[in-house]
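Remarks on the structure that follows.
Missing here is one protein chain; the remaining ones are kept as they sit in the complex.
Then we have chain A:
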């Protein structure tokens, strides 16, 4: 064994990159799990093509997984990786430009053949022509080492070489002091039914670990001390899993059976997959014939007294608009989760964007106001789901929850809440007449303006509801002009009157600039502000969960600051960003918009630059 040096770092960003069939997402997931157990804070960014298996060895087929971990709390997956693991020439070429100056490259040389170099668009071998000068490069035929390591298990050559991701994981786990046991246990469970694959993958992992330990190539090991964190129980969680669990928790805390009607669509499908596993929580999942039937069935179930939920993304939200309008007229609780992706149309199915806000707000015919909430981080998807259901049930309204591809697939450590700490949600079904001896289905609670939720099967409350304008109180069909005017205003007043907590502002004092955001930009904005403050800039931060209605104190808050900056991952149709458009219009405040629509989350250094310009610049 060589004498390895142990060096302590405060943070590292690693990117695993390979063909979409190389198992890079799994490798990243497992490295993240080991990292979480080591007590580091972390944030992940999976990045993969929409094609399941794009042509092997090409740039379009490259799949990557980036992970940022540290001895302090991290807010983003990191702008630039310090370490790039490239499993083939295409992975190297597609990712090298992002690597931090002086970074480390670990290359599997196996596929650096003339043919594969051409496929990746390399005129010459980058391992030989000096392209990697300035980086620390570790090159090894990881595939051949893997095949040799699993020789005894009698796998086909293809299966044997596929274990190279576990070899790589073993090597990186050794380098960064991640524990081996969780991954070995995981492999035992995952391949329990296939002993040869199980043993081969475990052997590959161990061989990778030993390779790091025994070869002289890797002279340095790193340790990243644990990050301080409040006492309690933690786990890593992705946004989609947190969303699914939030829905289950809301069902549990309301006593309502959950009914999910959904049609598969990237990146929302994992919510359907997760909920389908949880039938023992009285969860029914219905894979509908289309997006419309998904929400239709959820609405039918809600009418029957279930917690109706539908999940979608991209063009799916457009298809659901008609039924959301109906739900607005019926005034029934319903949760619509939109995991935003790049648009318009099919757009960028696996990339992120925040461009559905205006559709969420206004994308129905007529005036059909619905509450809109946005989750800020993977773990926050849980709380936002519970809160969205609380509003839906309390106010008898469809609620739109916005997540996006970035936090849906990204993971972070999450302080696990206890069930008892979650709010109790009271369905408060109607059980009898509400006006003398009669039942008026559109008689409202004075404080919430909510109408009764009278489910079929309740004797004496038989009534008819529908999409035609309702007469106030009775719910009968009404074409009366004065009644329509009243009902449009009542539906708006009900949403406007939803109790929303005051805005939390993080302001160290006398800040010149307020940076406001919504949704998944929370991490990048927070990291940028931290950096700006380290430079001595006075910057305050506020992040909105409630987009409709907006917090009552928001207008006053915006006016309090000389400058307000709003970074958003949308363009806003030439009106500035989409939320900026709404804030400027509602509060007549000169919100400065910063927009980005490249399918990626904001890079922290870009935001820092924007903040610098805002604070110091053209004053």
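Here is the rule we go by: a residue touches a chain if its C-beta (ideal position, glycine included) is under 8 Å from a C-beta of that chain, and two chains touch if they have at least 3 such contacts; residues count from 1.
The criterion applied here is as follows: contacts and distances are computed from a predicted model.
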### Query
One chain of this complex is not shown here; going by its UniProt record, which of these names is it: "Sulfate/thiosulfate transporter subunit", "Spore gernimation protein", "2-oxoacid:ferredoxin oxidoreductase subunit beta" or "Xanthine dehydrogenase subunit XdhC"?
"2-oxoacid:ferredoxin oxidoreductase subunit beta"
### Task
Tell me which residue among A:102, A:230, A:446 or A:574 touches the hidden chain in the full complex.
A:230
### Touching the absent chain when the full complex is considered, from A:243, A:425, A:461 or A:582
A:461
### Query
Among the options A:69, A:259 or A:561, which residue touches the chain absent from this view?
A:259
#### Entry: Touch criterion as defined above, residue of A:159, A:322 or A:553 at the omitted chain
A:322
### Task
Write the list of chain A residues that the hidden chain touches.
33, 36-37, 39, 182, 229-236, 245, 248-249, 252, 257, 259, 261, 278-284, 286, 288-290, 292-294, 296-306, 308, 322-323, 325-326, 330, 416-419, 456-468, 476-477
